[in-house]
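Omission of a single protein chain aside, the complex is shown with its protein chains in their original locations.
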Amino acid sequence: MTVQQPRTGVTLADFDTIMREKVPFVGDMGVVTEQLSADQARLRLPFNQRHIRPGNVICGPAIFALADIALYAVAWLVVPKADLAVTTEATVHFLSGAKPGDLLADAKILKAGKRLLIAECHIRSAVDGALCAHVIGTYAMPPEPR
Amino acid sequence: MTVQQPRTGVTLADFDTIMREKVPFVGDMGVVTEQLSADQARLRLPFNQRHIRPGNVICGPAIFALADIALYAVAWLVVPKADLAVTTEATVHFLSGAKPGDLLADAKILKAGKRLLIAECHIRSAVDGALCAHVIGTYAMPPEPR
Amino acid sequence: MTVQQPRTGVTLADFDTIMREKVPFVGDMGVVTEQLSADQARLRLPFNQRHIRPGNVICGPAIFALADIALYAVAWLVVPKADLAVTTEATVHFLSGAKPGDLLADAKILKAGKRLLIAECHIRSAVDGALCAHVIGTYAMPPEPR
Partner (left out) sequence: MTVQQPRTGVTLADFDTIMREKVPFVGDMGVVTEQLSADQARLRLPFNQRHIRPGNVICGPAIFALADIALYAVAWLVVPKADLAVTTEATVHFLSGAKPGDLLADAKILKAGKRLLIAECHIRSAVDGALCAHVIGTYAMPPEPR
């Protein structure tokens, strides 16, 4: 099966740069862009001992940060200059404790309207594949340039 | 008006220590506990240039981290050892761009059941008081010790 | 204190008609518009034995229907022809069992943008005032007529 390329032409290296330069709070976490297709993105959060919380699991805010940037990535799949796309809302469900280890975020577009993009993201442990969290959220797309 | 004290006796200094020692991802952000009462908590996120995102506003994951720790704080208001209280879900709405500057989180208990705690959190700019975000979420409380 | 009138001029009778004619599923439930101001609406759901579920409380879908129409009401407070305003998402938290009796919905605008309206709604029992549910949601506003 051929994976369809992003129609905006954004590459893995482009989005790694976007994270580092435009969203340093997330860039500093060392998130890596692993896959980008027409409507999906996979990002990886490398394990960091400082992300641990009681119960020896990765804390919710680190998981949310990964999901939010993965949703931002899919906005870049459909709009050429998505800098100003902003999350308007997001709902996260934590399904199982995320064991120490890398996390993978798989974000997928559910609806790409002119004004709103709705996407969901599954967060899994790269250690054992367990589904740790589900996030669904909305991005308000930047007005089209004239 | 006298503010009612937390029935668990948790103090501002206690919760500052909890953040630094138990949730270092958030502790490293320098969040400060400003008020704790019987059912409310106020925490402050000091401004950090690395929290900025395109549009010159504070990024969503930094805001979510502040809200999540404020919801954790209110769990400590009702359960003596809330280490293992865990967020099961949270919904965040971003209402206006958070200008560069400190943010204040006001968390309030909506329902304190034996098994679940539901609380909401308003995030405001300490610069101009603008309401930046609303978060509502659920904490699963740790089973009572026998 | 003078309550500020809706800037669209929509009246209680107008919105009762809107419910009955445009959203008959809700109109058939007998919901009544009790107050409309510049940014708030209060609606009442009269008690109906067929809304009961196990535990002798009002079922979730009836509560959601009341909240959703209250959020629709506040859209009519800011846009003259809000027929085509649509909910894009909503999150409901059920806080306590709603005893048999009327329910009151108080909806309030949190953000009124050109494209999106975010509002919250508190559902209380008219019997004892208990807070039964909290709903927060987004309406996509109809494009402005040219």
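Couple of notes before you dig in:
Going in written order, the chains are labelled A, B and C, and every chain counts its residues from 1.
Note that in this section a residue touches a chain if its C-beta (ideal position, glycine included) is under 8 Å from a C-beta of that chain, and two chains touch if they have at least 3 such contacts.
If you're wondering where the values come from, they're calculated on a predicted model, not measured in any experiment.
Check C:R7, C:R53 or C:K114 against the missing chain and you find that the one touching it is C:R53. Residue-wise, the contact with the chain that is not shown comes from B:T88, picked out of B:T8, B:Q35, B:N48 or B:T88. Although one chain is not drawn, its touching partners on subunit B can still be listed: residues 88-89, 91, 115-116, 118, 138, 140. Where subunit A meets the omitted chain, the residues involved are 91, 93, 95-96, 110-111, 118, 120, 131, 134, 136, 138. By the touch definition given at the top, subunit C reaches the unshown chain through residues 22-26, 28, 50-55, 59-62, 64-65, 68-69, 83-84, 86-94, 97.
Keep this in mind: only the chains that are shown with their structure count from here on.
Touching subunit A and subunit C together: B.
One finds 29 Å separating the Cα centroids of subunit B and subunit C. For this pair, subunit A with subunit B, the centres built from the Cα atoms lie 23 Å apart. Residue positions 88-89, 91 of subunit A are each in touch with at least two other chains.
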